[in-house]
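Single-structure report; data block below.
With one protein chain withheld, the remaining protein chains of the complex are depicted in position.
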Amino acid sequence: MTDTWLPTLITATPQEGFELAIALSRRGVKYTQPDMETLQELRPEYANSADGLTAASQVIAINFQTVSAANKYWRG
Amino acid sequence: MTDTWLPTLITATPQEGFELAIALSRRGVKYTQPDMETLQELRPEYANSADGLTAASQVIAINFQTVSAANKYWRG
Amino acid sequence: MTDTWLPTLITATPQEGFELAIALSRRGVKYTQPDMETLQELRPEYANSADGLTAASQVIAINFQTVSAANKYWRG
Amino acid sequence: MTDTWLPTLITATPQEGFELAIALSRRGVKYTQPDMETLQELRPEYANSADGLTAASQVIAINFQTVSAANKYWRG
Amino acid sequence: MTDTWLPTLITATPQEGFELAIALSRRGVKYTQPDMETLQELRPEYANSADGLTAASQVIAINFQTVSAANKYWRG
Partner (left out) sequence: MTDTWLPTLITATPQEGFELAIALSRRGVKYTQPDMETLQELRPEYANSADGLTAASQVIAINFQTVSAANKYWRG
């Protein structure tokens, strides 16, 4: 992937930071399986599974730790 | 999701911080599966499973690390 | 839950901190499944399973990181 | 458990710190399942399973993060 | 492995840092299973599995925490 998709970890608000954490989690998947068609086919496998959704939420939580620290927790 | 649901990570007490950690964990799930009906159907799958509940508690624990650090552990 | 169960993360000793980490881990479960009867029924599922016990110990470890940092590791 | 088993997180060496991390991981299990006979019976379930051993090593790694930070990494 | 593959954790941008996190995640696998042919054979097992992809993304997220801290989050 040669395009720029992550110029900074800084966001204006915690909510945008959470959304960046989601984007990072998806990128981790896409780097491992770049074929979009395969990814689409796998979607029901986790989006309709309680375990799969909890696991997805955990990766987001880990990335949100990173983004929050980068933004010094938006303490203002 | 265009509404504001996370204006700040700062809470008055550790307990409110823990509840925010729960909210973050649920948001991670909702961003991945926005369909509320599907989420309702999946609820028994983890809420009645020991593994599912431990996994849910783990995501909360990770998010509580973030919220606690943001609040400097409410050391007062 | 409207009662106050987490007024502070500060404890007198590391051992009390570890016990608080256990309490936090259980709270994460209870917020997800508030029905005490269901929780009692699920207990054998993890308390008699090696995987379940390791998973429980992991959640405690994550919460103990938070409590330890809050207490500056009881360095005295 | 009313005996004192964790008076401090400080150890003389990284290796003792690693052994404390192991002790913490086992305590997490024992608090969840205090019956020693059951624990003995479950031992083969994880000690003879690759997944179980990796999971055990992960809990140790998480607790070792805590102990290492407490000891400022024994930088001397 | 005697070649130098990790001279530094410092990268110019967050995106390069994320790519380094991916490289670290793969190295962790290669050190455990150095046989490239076996690794190739196992690829479909996780790259075509929702759980496998989420797990891979989680390891990347953990390594990205390390790389981000090393780079002081590229705060500039």
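In this document, chain identifiers A, B, C, D and E correspond to the written order of the chains, with residue numbering beginning at 1 in each.
Quick note on the criterion: a contact is a pair of C-beta atoms (placed from the backbone, for glycine too) under 8 Å apart; a residue touches a chain by one contact, two chains touch by 3 or more.
Keep in mind that what you see is a predicted model, and the values were worked out from it rather than measured.
**Student:** Specify the shown partners of the omitted chain in the complete complex.
**Tutor:** When the full complex is considered, the omitted chain touches D, E.
**Student:** May I ask you to list the residues on chain D that touch the chain which is not drawn?
**Tutor:** Contact residues on chain D toward the absent chain are 13-15, 18-19, 22, 46-51, 53-58, 60-62, 64-65, 68-69, 73-75.
**Student:** Can you list where chain E touches the absent chain?
**Tutor:** Residues touching the hidden chain, for chain E, are 4-10, 24-29, 31-33, 38, 42-43, 45-46, 49, 51-52, 55-56, 58-59, 62-63, 65-66, 69-70.
The rule is short, and it goes like this: only the chains that are shown with their structure count from here on.
**Student:** Taking all residue numbers used at the chain B/chain C interface, answer same if over half belong to both copies and different if under half do.
**Tutor:** different
**Student:** Taking the mean of the CA coordinates per chain, how far is chain B from chain C in Å?
**Tutor:** 15
**Student:** How many Å are there between the centre of chain C and the centre of chain E, using C-alpha atoms for each centre?
**Tutor:** Taking the mean C-alpha position of each chain, the two centres sit 31 Å apart.
**Student:** Among the residues of chain C, which ones contact at least 2 other chains?
**Tutor:** Residues 46, 49, 51, 55-56, 58, 62, 65, 69 of chain C touch two or more partner chains.
**Student:** Among line, ring, star, complete and other, which best matches the way these chains touch?
**Tutor:** Topology of touching chains reads as a line.
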